[in-house]
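Just one protein chain is left out here, and the rest sit where they should.
We just call them A and B in the order they show up, numbering each chain from 1.
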Amino acid sequence: MNELVSTSNLWRDALRRLKANRLALAGAIFVFVLILLALLTPFIAPYEYDFQNRGLSSSGPSLNHWLGTDYLGRDLLTRMLYGSRISLLVGFVATFVALIIGVSWGTVAGYLGGRVDSLMMRIVDALYGIPFIILIILLMVVFGRNLVLMFLAIGAVEWLTMARIVRAQVTSLRRTEFVLAAQAMGVSSISIMTRHLFPNTLGPVIVYATLTVPQVMLLEAFLSFLGLGVQAPMSSWGLLIRDGAVSMEESWWLLVFPATVFSITLFSLNFLGDGLRDALDPRSN
Amino acid sequence: MVGLIFNRLLVAIPVLLAVITITFLMIHSAPGGPFDYDRVVSSEVMQQLNQKYNLDAPLYEQYFDYLSNLLRGDLGPSFRYPGRTVNEMIFSGLPITFELALYSIAFAILLGICFGSMAALKRNTWLDYLPMTISMAGICIPSIVLGPLLSLVFGIWLGWLPVSGWIDGIPESKILPVITLGTAYAAYCARLSRGGMLEVLGQDYIRTARAKGLSEFRVVVFHALRGGLIPVVSFLGPAIAGLLAGSFVVETIFNIPGLGRFYVQAAFNRDYTMILGTTIFFSFLIIIFNLLADIVGAAMDPRVREDNSK
Partner (left out) sequence: MKNLKLKIFSISRTLVVFLLFNILILSCGQRSTPVEDSIQDQVLYLGNGTEPQDLDPHIVTGVPEHKVLLSLLEGLVVSHPEGKGYLPGVAKKWEISDDGKEYLFYLNENAKWSNGARVTAEDFVYSWKRILLPTTAAQYAYMLYVLENAEDFNKGKIQDFSKVGVKAINDSTLKVTLRNSTPYFLSLLVHYSTWPVYKPIIEKFGEIDSRGTEWTRPGNFIGNGPYVLEEWKLNDVIIVKKNPYYWDKDTVSIKEIRFFASDNETSEDLRYRSGMLHYLNTIKVTKIQSYKESYPKQTRIEPYYGTYYYRINVTKDELKDKKVRQALSHAINRKEIVEKVSRGEQIPAFSFTPPDPVNFYPSTQIEFNPKKARKLFKEAGFSESKKFPKIEILYNTSEGHQKIAEAIQAMWKENLNIDVELVNVDWKTYLDRQKNLDFYISRAGWIGDYPDPNSFLDMMLSGGGNNQTGWSNLEYDNLIRKAAEATSTEERYKYFDKAEHILIDELPLIPIYTYTRVYMLHPYVKGWHPTILDTHPYQFLSLEP
């Protein structure tokens, strides 16, 4: 019971500290607004995502098209809104996949300890030697542009560090009184892991997850650069940036707007992650 | 220490084997083969070609053939470039990628440490906020934007630097690719070294050093930096690995004939042997650099050494 109270205090403290960090707060608000916009896109987007006004090809920002149009006369704002759905989806889902694998791997290794632990961690060490980016490229080339596949593949890369972090956390918690007490009371290993250990690893996991999302979004942009992004006429930020980079001399808006929003999003997520780290780390007080 | 190296190298063997197997299975299940062209090849010709490259043998046989050749150091002939062996192509691309990665990491460390330690020493002043904001921007601007932007500004508009290529006699042709590739890592280095320095500057031995009346210069350079850079050093292994594997973007943007570009081409061309060869090489390099980073880290920090000996 005591443990619970102190945990919730910890969270309240963290929230207070986070609120004091203006950059992190701004980041959080930006990300929140962005998610909201992405969810509401079908209702608020000024046009259909594939509506072409071919007479109005590559026109600059105007009243009808606030951020201008692309080569086929499609509204850039609309395409950025729809693109945000894909990019955020890739970012969050892939991170979620990494989180699931990483947390379970790390918790099991940390809780069981001993031989199992060292074997499982040896495997993680070994997997660091695999050139994953390269395998993802191959995967996307070979099996085509499949969003689910992209989630799984990127998730499979990012879980390694997550597992290490969680394992370190769990190892240090394994010998604490409340776990020993639970064991003494005959609570099963699985429920110790899920009910007691997991909530206590949440802090670092959230921090790391926040920092993983921007990395995944960057990876998506790289894949788009190689022509391995989402299927046209759908758009993603990576795709928009790639197209924009090609025609930046003729139509600056096609690069500037998507790249700015993309960078600000990464900024926000990074600041939020840093803020969370400071907030959740009592030492920083 | 020797034990650590030995252990890691031992682990590397199953990893490499796994990489080879996964890659092998993946490329052979890919649609299309190395000899599909837009002018369709007649079935007679296709048969001849498959026979010449042993592609008509059962898959397991090809796999074991490949492994036994690999043990002899032979990565096979390229399927895309009939006159080339994979060994030859890798050794033509590798030095360039290596050089690119090396310069980029040097650029990243130099710039990153300067920015980072400056920020740490001037904590909470504009000399802290400015470099840290810049470095955050460095992390957040993808190289696919930075590269074309730099070559447009410095190559076309100002006409100062070559827009592409990696030309040995012309060192300035290497500036833009190095900046493009190194910037994100410089930014990480800056953030890491700032954190490391902050931690060290608050510690007793720095206070002692200052109390002894050592000049601030000596304190910073000889005492603080050494401890403050440990996080940077442990980041170097993964960073170099990332640089090598991530070089394909920069190599494509600047048209540099390095290994990363070869790899991407090979993947698109279904150049089976070349894909395998480059993948093996990249894993190998990554393993080596992770190991090196651990060794250097252990040598610099007594705590890490203890950790590993456990």
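Everything that follows uses one rule, which is that a contact is a pair of C-beta atoms (placed from the backbone, for glycine too) under 8 Å apart; a residue touches a chain by one contact, two chains touch by 3 or more.
The model shown is predicted, which means the values in this text are computed figures rather than measured ones.
> Which one touches the absent chain: B:I22, B:A137 or B:V163?
Final answer for the missing-chain contact: B:V163.
> With respect to the chain omitted from the figure, which of B:N7, B:Q62 or B:S92 is a touching residue?
B:S92
> I'm checking contacts with the chain that's been left out. Which of A:A26, A:I206 or A:V246 qualifies?
Result: among the candidates, A:V246 touches the missing chain.
> Kindly note down the residues of chain B that lie in touch with the hidden chain.
30-33, 36-42, 44-45, 48-49, 52, 77, 80-84, 89, 92-93, 110-111, 114, 118, 121-122, 127, 148, 151-152, 154-156, 159-165, 170-172, 175, 215-217, 220, 252-255, 257, 261-262, 265, 268-270
> Extract the touching residues of chain A with respect to the undisplayed chain.
Here the touching residues of chain A are 50-52, 54-55, 57-58, 71-72, 141, 144-145, 227-228, 231-233, 243, 245-247, 249-251.
One rule holds for everything that comes next: only the chains that are shown with their structure count from here on.
> What whole-number Å value describes the gap between the mean CA coordinates of chain A and chain B?
For chain A versus chain B, the centre distance works out to 23 Å.
> In their shared complex, at which residues does chain A touch chain B?
For this pair, the touching residues of chain A are 122, 125-135, 137-139, 141-143, 214, 218, 221-222, 225-226, 241-242, 245-246, 248-249, 255, 259, 262-264, 266-267, 270-271.
> Residue numbers of chain B touching chain A in their complex, please.
Residue positions touching the partner: 8, 11-12, 14-16, 18-19, 22-23, 26-27, 29-31, 136-137, 139-142, 144-145, 148-149, 152, 238, 241, 245-246, 248-249, 252, 263-264, 267-268, 275, 278-279, 282-283, 286-287, 290.
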